[in-house]
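To start, the structure itself, in structure tokens.
Removed from the display is one protein chain of the complex; every other protein chain stays in position.
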Amino acid sequence: MTKTKPRIGVFKFASCDGCQLSLLDLEDELIALAGAVDLAFFPEMSSHMRKGPYDIGLVEGSVTTHHDASRIHEIRKQCKTLVAIGACATAGGIQALRNWHDSKQWVSHVYAHPEYIQTLGMSTPISEHVPIDFELRGCPVSKHQLLELLSATLAGRRPNIPTYSVCMECKRKGNVCVAVAQHVACLGPATQAGCGAICPSFGRGCYGCFGPAETPNTVILADQLLREGRAQQTVVRDFRSFNAWAWPYRQASEKARSL
Amino acid sequence: MIAAIRRRGYEVIGPQVKDGAILYGPIQGIDALPIGWTSEQEPASYRLKRRSDAAMFQYATGPNSLKDFIHPSEIKLLTAERPEGAFRILPNDAPSPRYAFLGVRACELAAAGVQDRVLMEGRYGDPVYRARRGNSIIIAVQCTAPSGVCFCTSMGAGPRAESGFDLALTELIGAGAHQFVVEVGTQLGAELLSEIEFSDASDELRDQAREASRAAEAAIQRRLDTTGLRELLRDNFDHPRWDDIAQRCLACGNCTNVCPTCFCVTVEDSTSVSGETAERWRRWDSCFTLAFSYIHGGSVRVSTKSRYRQWLTHKLSYWHDQFGSSGCVGCGRCIAWCPAGIDLTQEVPAFRASNHETEGKT
Amino acid sequence: MSRVIEPRKKNGTIRVDYMARVEGEGALFIKLKNDQVQDVKLKLFEPPRLFEALLRGRHFSEAPDITARICGICPVAYQMTAVHSIERALGITVHPMVRLLRRLLYAGEWIESHVLHMYMLHAPDFMGYRDFVELARDHPAEAREALRLKKLGNQIMTLLGGREIHPVSVAVGGFYKTPSKSELEPLADELKRALDIVFDKAKFLAGFDYPDFEQTYEFVALSHPSEYPLNEGRLVSSKGLNIDASQYEDYFTEHHVKHSNALHSVIRGRDCYQTGPLARFNLNYSKLPEVARQAAEHCGLRVPCLNPFKSILARAVEVVFALQESLRIIQIYEPPPVPRVPFEIRAAAGNAITEAPRGIQFNRYTFDEQGLIQSVKIVPPTSQNQKRIEEDLKNFVPGIVALPIEEITRRCEQAVRNYDPCISCATHFLKVTLERE
Partner (left out) sequence: MTLSAHRDALDPMLPVAVRVASVHRETYDTCTVVTEPAGGALPGFTPGQFSMLYHYGVGEVPISISGDPGVADRLVYTIRAVGAVSGALINRRPGDLIGMRGPFGASWPVQEAQGKDVLIVAGGIGLAPLRPVIYHILRHRTDYGRLILLYGARSPRELLFTKELKHWNAQRDLQVLTTVDTGGGANWHGHVGVVTTLFDFLKLRPERIVAMTCGPEIMMRFVVRQLEAQHITDERIYLSMELNMKCAVGFCGHCQMGPYFLCKDGTVFNYAQMRRWMGRREL
């Protein structure tokens, strides 16, 4: 059975490039991957950029400009399966903090000539613009999950990408819970697994870079943190980082703020 | 003693201080033990504390248990290869580790007994569990320092271990004397003991050991009334308390992971990029995950309420139907390690206080 | 995406609308008149993410995590510069072992980032490939070794920081957790192996055909009395600059130009300058360990090297340095008593410069008595090199103007890549537009 190799396109929006770099960080699998798929459009790696359509589109980054807001529609048309990779693409990224502010003022804070800068007032996830087929979470995505998604797609199986909490992975790893044993704030119970519970393994609380876990319990967690005596503004900031604009995190930060 | 066990080709798993807790892990020698340490435990809180003496075993159980070793959190079950079209299944026949557990408490032995019934004594046996369990040596230490979350006395699981060990020690620290009273449980235990220096314990020492256990028993304040518990939870399926708990429960799955009797797993099949090899892994699962009850079209237990209810009712009620005992040994781990501090010994009485039987309603 | 080439003899425009093999989004625009370059613009249109603004009101302890997200290729550079600025503000001195571990983490990033650029982004230019996959097909053994070397850099970062991109361990005052000696030791064998084969690799790179192109540069780099610079040192230049980080803003200034979302940085009263591997190599040659100097010799790289195309060789030398430094650290490491030193929070301001793989990065932080950030300034290397890249092109194009336009375009891109421009950092991808009038 000879199959034609699926064509993959990698597209960038407002981002740090870290998520697509994860592909190049697959040192052990990169050559096999390039054998199994056709990396038809991946400018960060190749100047051989070919036109669509693509079987799988991996989109990194959030939408922050008018041009990008229309470009994502073009990309959607070109891709059979569209996967949003990373917190920027799935939730708007850290740059979505502007969504609570007047971004004009922010631009002028960074640039001497704000009039040269074209940007929208909001940083929004890909799914707010076009329908997406799958989300890979994380800031950055886990390269193992990225590989799992591609391998599963090639084999026609469901990827093993769980949506439960970081706690599940943390416990499997045999970590000692940092929230209980060190009384540090940890977003693990409300954050989706996938990273391998890195932060608790390093003795610190999870800061939520994989975004909300399957059944939102962020408000309960925010309440819990406040009950433990964490300052209100700190709890607001806890939920306002790389996935700040993801709805359950937003709910939690707004609830904490409104108290 | 540790050396004697290691000579026999066992890996010694004993208590040690790591990352702010006393937990089981491989140890090379006696100085790895939590000498002079104990813990203070409350709902959602575990704190290491210094003691004024050089006690080795004066602490209550930590976050992990024998389960972490005999029912491992992740294990590869098989590898499949596909050389041209056909495929071959290769079992994972990595040799099973031989563990010697040191410091095991009565509640942990009871918990291992519960897991034995699930994974070994039914119609099918889990070969992974069977091999690891069968291969292990157990050196229990009678619990003389229960914590604030312990309620083994209510569950008939402690604090004193009467069987299930090869050797059992009671640590006695008196003025100037640091002694261990040893009970022999098996022939293997007797052989191990013969390889070290010991002398017959005086009646007085024996009394002291028994007294230490009695004191531990008295120190355990937490209670869970088990009368009619099986029916109570089963028949209060629609009790409003479940909704109340759901307002506090994070559904994170910590309680199931730390519980020494929780055994649920999931099975994940995966493939390499080239598709030439495939693997099957088994991982601890939890009734708190959505995927746990997924059938085509959606999950059965969507609400947090239904998932907490499944957990508690399984533990305290269905378990009796399934395995002839409670699924809880009163170790208190789920209380201490729940980040939200949900405490089953506080929840259960609420069901008793207002019994809303659902019996008959369908 | 589109590469629009409008060949008109003598006059015209070269446009590379979307430059590949660079990190981020940029374009290149070159306007020619009678074979003379009229205008060169390196446009960085990566959408701005406004980090300096979003950091205001955050606690300084969050700065290492947040600023890492400016760039997925050199997150450690941001983390390091941020913690150094904050520690300088608060007068925190870290444990010497923590200092070493930070050097190790940074060395890991240098290895990863340099190998990525040398083999995956830049070497294809020299060898006439469109990408690393093509290179790997013809040179499988080289490719395998490159990947293995890159992986080693990533392993160092993962070991110290949990993952290669946006590591999680860096904290003000030290680390959230420091490794045990036995955790680091397994890296030593792989490092030794890498050092054993690295001369061969250097030869492979030295064998490339380098354009004959030299420029007079003002090289700017950190300089430390006893070490090849990573985290610390005074800022020096080949034209006599010698300042502390705190004086940076007195000497350097940034212009916001219309065609770019990045700010152009220049030395006040002078002009553009070059920072990065070539600058460091030229200014700090004597601090290189013996093995790195031998590697330089092996590939014929001598001080001063004024050919920007040879920056790939300077990177190779720096990889050797980073490998050797990593090995040295692993061998002398003993875990510090606590992973991070305690400190008191107060209102303060501080700044620091560290050497990112692509060159110096400057940060200035001010925060209030609760530690909430009031203002931040971040000057990443690519924006500092941006003007210099344009200058290089202005001078490079006349020498190749007789070539077919596709070839001019290709070479211009190659010249831009000499700087390994990280556009995500500079804020922002590359289009080459060459216009002839």
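Letters A, B and C name the chains as they come in the text, with residue numbers starting at 1 for each one.
Operating definition for what follows: a residue touches a chain if its C-beta (ideal position, glycine included) is under 8 Å from a C-beta of that chain, and two chains touch if they have at least 3 such contacts.
The structure displayed is predicted, hence computed values, not measured ones.
A.B. asks: Which of the displayed chains are touched by the chain that has been omitted?
C.D. replies: Counting the whole assembly, the omitted chain is in touch with A, B.
A.B. asks: Of B:Val141, B:Ala278 or B:Leu312, which sits in contact with the chain we cannot see?
C.D. replies: B:Ala278
A.B. asks: Which residue among B:Gly125, B:Gly156, B:Gly174 or B:Pro349 touches the omitted chain?
C.D. replies: B:Gly125
A.B. asks: Which of B:Ala3, B:Ile89 or B:Ala215 sits in contact with the chain that's absent?
C.D. replies: Only one of B:Ala3, B:Ile89 or B:Ala215 touches the chain omitted from view, namely B:Ile89.
A.B. asks: Write the list of chain B residues that the hidden chain touches.
C.D. replies: 77-78, 80, 82, 85-89, 91, 118-119, 122-127, 234, 237, 263-267, 269-271, 275, 278, 280, 282, 285, 287, 291-297, 300-303, 305-306, 309-310, 314, 317-318, 321-322, 359, 362
A.B. asks: To test your reading of the contact rule: which positions on chain A touch the chain that is missing from view?
C.D. replies: 155-158
One rule holds for everything that comes next: only the chains that are shown with their structure count from here on.
A.B. asks: Which one of the chains is farthest from chain A, going by Cα centres?
C.D. replies: B
A.B. asks: From the mean C-alpha coordinate of chain A to that of chain C, what's the distance rounded to whole Å?
C.D. replies: 25
A.B. asks: Roughly how many whole angstrom separate the Cα centroids of chain B and chain C?
C.D. replies: Centres of chain B and chain C (C-alpha means) sit 51 Å apart.
A.B. asks: Using mean C-alpha positions as chain centres, tell me how far chain A is from chain B in Å, no decimals.
C.D. replies: About 36 Å separates the centre of chain A from that of chain B.
A.B. asks: Identify all positions of chain A at which a residue touches two or more other chains, and write them in rising order.
C.D. replies: 203
A.B. asks: If a residue has to touch 2 or more other chains to count, which residues of chain C qualify?
C.D. replies: Expected reply: no residues.
A.B. asks: Going by the contact rule at the top, pick out the chain B residues touching chain A in the complex.
C.D. replies: Chain B reaches chain A through residues 18-21, 23, 44-48, 62-64, 68, 73-74, 247-254, 257-258, 268-275, 278, 283-284, 286, 288-291, 302-304, 336-337, 339-340.
A.B. asks: Per the contact definition, I'd like the list of chain C residues that touch chain A in the complex.
C.D. replies: Going by the criterion above, the answer is residues 1, 18-25, 46-54, 56, 58-59, 62, 65-66, 69-73, 75, 116, 120, 124, 130-134, 136, 143-144, 147-148, 150-151, 154, 161-166, 168-169, 171, 175-177, 254-258, 260-261, 263, 339, 413, 424, 429.
A.B. asks: Would you pull the chain A residues touching chain B in the complex into a rising list?
C.D. replies: 29, 32-33, 35-36, 147-148, 150-152, 154-155, 157, 160, 162-165, 167-168, 171-183, 186, 188-190, 203, 213-215, 217, 220-221, 224
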